[in-house]
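The complex appears here minus one protein chain, its other protein chains still in place.
Here is chain A:
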Amino acid sequence: MNQPMTITLAQKAGPRLSLAVGGLVLAILLALPLLHLLPADSALHVSAYTLTLVGKILCYAIVALALDLVWGYAGLLSLGHGLFFALGGYAMGMYLMRQSAGDGLPAFMSFLAWNELPWYWYGTSSFLWAMCLVVLVPGLLALVFGYFAFRSRIKGVYFSIITQALTFAGMLLFFRNETGFGGNNGFTNFRTILGFDITAQGTRAVLFLCTVALLTGSLYLGFRLARSKFGRVLTALRDAENRLMFCGYDPRGYKLFIWVLSAVLCGLAGALYVPQVGIINPSEMSPTNSIEAAVWVALGGRGTLIGPLLGAGLVNGMKSWFTVAFPEYWLFALGALFIVVTLYLPKGVIGLLRKEKEQ
């Protein structure tokens, strides 16, 4: 009689412990912006640097979560998610540029001696329209790309290579001055957002809170999806697509839905990233960025929802420490980390934690 008792208790402790840890992390994240508002000489004051750094990592965590939805669940490894992130960022950047330019043209356009805005800049002075673009541009691009890729049954490594080519093409396009997005300098020197000073403590705090809200929302959505029949169909799709088709499911719709959702989440993360970091340029679309996102997911543990968040946090935390302490060695450290995870932690950090708990 005793044994089943302990087993059920242990099983109950598992989710409770996770919930407690999750709640604690959330509380800290909510406290950070408030502590930032304290006077600078207070012992508990959180500096703008720390707040921005954590905010940036949270944006990356959303990307990791979005990538995990397509890779970990549906088995589609995208090496081009940086493109969707950057497009969301650029859409937000357009609005911020218009804000700082007032009634005139954004600075880089005057520099190119342009007299009027290109057509796709119309309406970007409206925050609402910019928000629509943040969702629509990555969403529509993903929809069109996904429709053709999934219709042609492109999968596996071919799919990864094509997504990488896509983000590379995007980067080359945005590097050109003629494209109208500021060329290789991208957008910077933002001043205000919705009329508020973008570097003010209050604005930073609100942006940070929005990021926390988006992350929590994405996580909740991820949980709901993973627990639904839809999530189970995705897992089935990853493991045995043929079997699923002979069960009467059309994989295309399922892939397209999760693919577009993931792209939109990335776009939203990019839109929150830009005002916090204060710059967006085409290097965000470089394939290495997208590959790094895949490293976060693999390191944290794909096919779980918490894993990618841990991975994004760990890698970026280490990155910011390393690039200060030993700047030359960061890439070696990243490479070594990836090898260690591949060899010893096939299920990522989360797999390690779970194993500890089981023992």
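The working rule: contacts are C-beta pairs under 8 Å (C-beta built on N, C-alpha and C of every residue); 3 or more make two chains touch, one makes a residue touch a chain; residues count from 1.
Going forward, contacts and distances are computed from a predicted model.
Looking at the choices "Formate dehydrogenase major subunit", "Fatty acid hydroxylase superfamily protein", "Urea transport system ATP-binding protein" or "Membrane protein", the name in the UniProt record of the chain not drawn here is "Urea transport system ATP-binding protein". Touching the missing chain, out of A:100, A:201 or A:235, is residue A:235. Among the residues A:39, A:248 or A:327, only A:248 touches the chain that is left out of the figure. Think of the hidden chain as still there; on chain A it touches residues 225, 228-230, 232-233, 235-236, 238-240, 242-250, 253-254, 257.
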